[in-house]
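I'd like to ask you about the structure that follows.
One protein chain omitted, others in place.
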Amino acid sequence: MEENGVQKKMKETIFIKMYEPSREISKKVMEKTSTDTLPLTMIPPEEQETVCIFGTGDFGRSLGLKMIQCGYSIVFGSRNPRTFSLLPSGAEVLSYSEAAQKSDIIIIAIHRDHYDLLTALTEVLRGKILVDVSNNLKMHQYPESNAEYLAQLVPGAHIVKAFNTISAWALQSGALDASRQAFICGNDSKAKQRVMDIVRALGLTPLDQGSLLAANEIENYPLQLFPMWKFPLYFSAILCVFLFVYCVIRDIIYPYVNEKKDHTFRMAVSIPNRVFPIAALTLLGVVYLPGVIAAILQLYRGTKYRRFPGWLDHWMLCRKQLGLIALGFAFLHAIYTLVIPIRYYVRWRLQNSTITQAISKKENPFSTTNAWLSDLYLSFGILGFFFFILLGITSLPSVSNVVNWREFRFVQSKLGYLTLILCTAHTLIYGGKRFLSPSSLRWYLPSAYILALIIPCTVLVIKFILILPCIDKTLTRIRQGWERNSKGSKSALNGQTDI
Amino acid sequence: MEENGVQKKMKETIFIKMYEPSREISKKVMEKTSTDTLPLTMIPPEEQETVCIFGTGDFGRSLGLKMIQCGYSIVFGSRNPRTFSLLPSGAEVLSYSEAAQKSDIIIIAIHRDHYDLLTALTEVLRGKILVDVSNNLKMHQYPESNAEYLAQLVPGAHIVKAFNTISAWALQSGALDASRQAFICGNDSKAKQRVMDIVRALGLTPLDQGSLLAANEIENYPLQLFPMWKFPLYFSAILCVFLFVYCVIRDIIYPYVNEKKDHTFRMAVSIPNRVFPIAALTLLGVVYLPGVIAAILQLYRGTKYRRFPGWLDHWMLCRKQLGLIALGFAFLHAIYTLVIPIRYYVRWRLQNSTITQAISKKENPFSTTNAWLSDLYLSFGILGFFFFILLGITSLPSVSNVVNWREFRFVQSKLGYLTLILCTAHTLIYGGKRFLSPSSLRWYLPSAYILALIIPCTVLVIKFILILPCIDKTLTRIRQGWERNSKGSKSALNGQTDI
Partner (left out) sequence: MEENGVQKKMKETIFIKMYEPSREISKKVMEKTSTDTLPLTMIPPEEQETVCIFGTGDFGRSLGLKMIQCGYSIVFGSRNPRTFSLLPSGAEVLSYSEAAQKSDIIIIAIHRDHYDLLTALTEVLRGKILVDVSNNLKMHQYPESNAEYLAQLVPGAHIVKAFNTISAWALQSGALDASRQAFICGNDSKAKQRVMDIVRALGLTPLDQGSLLAANEIENYPLQLFPMWKFPLYFSAILCVFLFVYCVIRDIIYPYVNEKKDHTFRMAVSIPNRVFPIAALTLLGVVYLPGVIAAILQLYRGTKYRRFPGWLDHWMLCRKQLGLIALGFAFLHAIYTLVIPIRYYVRWRLQNSTITQAISKKENPFSTTNAWLSDLYLSFGILGFFFFILLGITSLPSVSNVVNWREFRFVQSKLGYLTLILCTAHTLIYGGKRFLSPSSLRWYLPSAYILALIIPCTVLVIKFILILPCIDKTLTRIRQGWERNSKGSKSALNGQTDI
């Protein structure tokens, strides 16, 4: 690119201006990035890359400032080129068409609704790289992504989607914690490469997402609020509320009605510590239930090449989230259990029973059975909790990234079932002799812990049947691609050759 | 690449067919990736890239389906081109040589044993990119990797290893959790780049592993089942079994033989809570033992440029795993300790001793020494556990990636030794006055906790000697490259200039 003397001169002027104390918008970044003060000494103006930004809104200005700090020369394009009171000093403001001629990379920081302004510039923008940084207010607001819309409006330009996951705030404050990842997509790989260089120069991590087809997903990304967590969280919340009401009826209303005792204080610790373990075990069962349902379906259909019903698919896709929520409940249960001896109520009861016995001068006989049950109950619970935490740790993204498929399946399947068995045993022993005894019914309602056993026991029984050798063999063959109703000879033939 | 009208037409037909409700193999991916429905509207058939897949096995079909969903046009190559009952609709099936002519990227989804079929196609495959996706059934099954074998068979083609770490299931279900990482290697960088573009388009993360030499490792990768964990796990298991038997002899068999008391219930909580802390402390000692052995060896040899014996190398390489297992045991010990007051046995004993004393009307005198010992014991244990957890957190891949070498060594060395010292002190105070007292011997067996102290105390004593200034100075010089027996002058000379 050739530059005439005037342009050069102008840039130098801008650079000196940039370091005048008068600039108002400077913000935190300054002392952080050590490159801030380098441009003047290191990059002579003629080597600086000029980038054009269309639009002088908050994001455009923040991006421009950050780019100036990282050694770029910035030209703003604006409908009203005189409104530059708020712009980072060191930047020019020109009309759209004038600004576009200064650079072959143009960042389009204007709202999608005003993209049609750009159709008038089709000729000027021909062959240039247009960077679409826009986001929408809600998901799937428009039929096509903003970047693809832009590509249709300005067919001669190379459109690259970028920066939309980065907030103006993050640019200003140095993007400490929130994602530094800038998703990038575009059909022209050279254009993409140049934008990725800019992204990198700003201290962000570019992630190439492929062609412009990916723009839709990239634009939806910043609008998501834990989409995979929605169903699991609602489900758990409903489960908890139901269990809480159930326990309140059995443990507070029933004794109040029958014996006029005020047990309301149980709502703070006792009942949560009944609700949480039941929710945890139920959710853990719910994590493994779709797996056994899918296996039954595959056995029944005799093929794996038929789609599962939608609800089952959705269920299987949120197993990780369900499992993590279950772990949260298990964690709460563990701590609620460990504080038991500190509770005023427990201390008071223990002390009073001791006093009563001391006054009546009789000792408790020691029951080895009780000692065994109590200790086994605790031991199974602790071990189940331990393996549950291991499962949780392996679902951390950084851990699951370093294990291969075989290891991941080993942990999630083998370790998962071990956890389920231990936790179910823990609950069964907790029940002990009271299990289904009529005396524990209150208003025909069984003890709450019995509810917790329904799903896990179902899962374990079905799983036990499924791993019987005869059934397991068929299932394995189906999962390797075999089909009961296909013409066996051909499948077998290809099975020998192909993967 | 030119295309005649017939081909174009055919493709359009295929595309429409693809969206007919009749397709059988469609699976879950559909509603997940929003790009699924785009190909029809967005990529006109003439712009679609055609990729050829040799082999119609399970993996070939899954990959083909996924690629069609992501906007590729797929041609399958098969020995029996008529067997396409199970193929994703939208794909053609042709003979190998016909299919190969349709695309310059050919994915070889056939078993290695049948690669020799490809020698007949050498001419057709010349200059094409062959993607080897194969895996073996066991490690090091063949002298050379499958990809290298393929390169020898078809010398004119560019071989790229890819996709072997991705399972058919992951392709179908969207590869949610298991590694999305597709390791890639190959000698031709352009070929590699094109394959990486496909990988990215499928929503996976390509990881360039360099030249085809890496294929061997890449092929072994999916077969591994925690290879680094094997030795540490076996070692810990043996240690635990030994300690369990030891404690059973001392705590259950001995009182049964001598006093006819049934203490079997201790096997559930008491003995595990003796085994786990001993295993944890011993393993923590075992983590730091090879470091001091290596230091002694370097001091003795006077150089760091001689190889350590194989066992020491192996030991040093699995320190992280040993440490994490030790942390697991420490965690179990912590919870087993915290449940103590909830145990039936403990409550019974406490209550009964209180009742006995109340009946005999005598109070316990308060012992400040006991209070100090009990509190110090707990405090050291808690702090040791806390620093141990910090160590564990810093060994998470994502955390150890963001610390530099100096920070990592600081944490693992300084914090590690602090943990070791705190845990050893915790155990020493636990022993208290009983330490090595003859009365605690049963059948000449000392208390189990004394076994726990052997390795940690050895390590701490040697470490203390090693950090004495005179020894530390020599060691530091050796580790910076100095050698006792080398011609000092030259080393010194270069030492001034070179890094």
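By letter and in written order, the chains are A and B; residue numbering begins at 1 in each of them.
The rule is simple: a contact is a pair of C-beta atoms (placed from the backbone, for glycine too) under 8 Å apart; a residue touches a chain by one contact, two chains touch by 3 or more.
In this text, all values refer to a predicted model and were calculated from it rather than measured experimentally.
Touch with the chain that is not drawn comes from one residue among A:I355, A:I454 or A:I467, which is A:I355. Among B:I253, B:M316, B:I450 or B:L466, only B:M316 touches the chain that is left out of the view. Residues of chain A in touch with the missing chain: 24-28, 30-35, 38, 42-43, 55-61, 71, 78-80, 83, 85-86, 109-111, 114, 117, 133-135, 165-170, 173-174, 176-179, 181, 197, 200-201, 221-226, 262, 264-266, 268-270, 272, 328, 331-332, 335-336, 338-339, 341-345, 347-348, 351-352, 354-356, 358-359, 396-399, 401.
Residues touching the missing chain, restricted to chain B, are 148, 189, 208-214, 216-217, 220, 305-308, 310, 313, 316-317, 320, 334, 337-338, 340-341, 350, 353-355, 357-358, 361, 363-364, 366-368, 370-376, 378-379, 382-383, 385-386, 389-390, 395-410, 412, 479-481, 483, 486-487, 490-491, 493-499 (touch as defined at the top).
Note that in this section only the chains that are shown with their structure count from here on.
Chain centres here are Cα means. That of chain A falls 22 Å from that of chain B.
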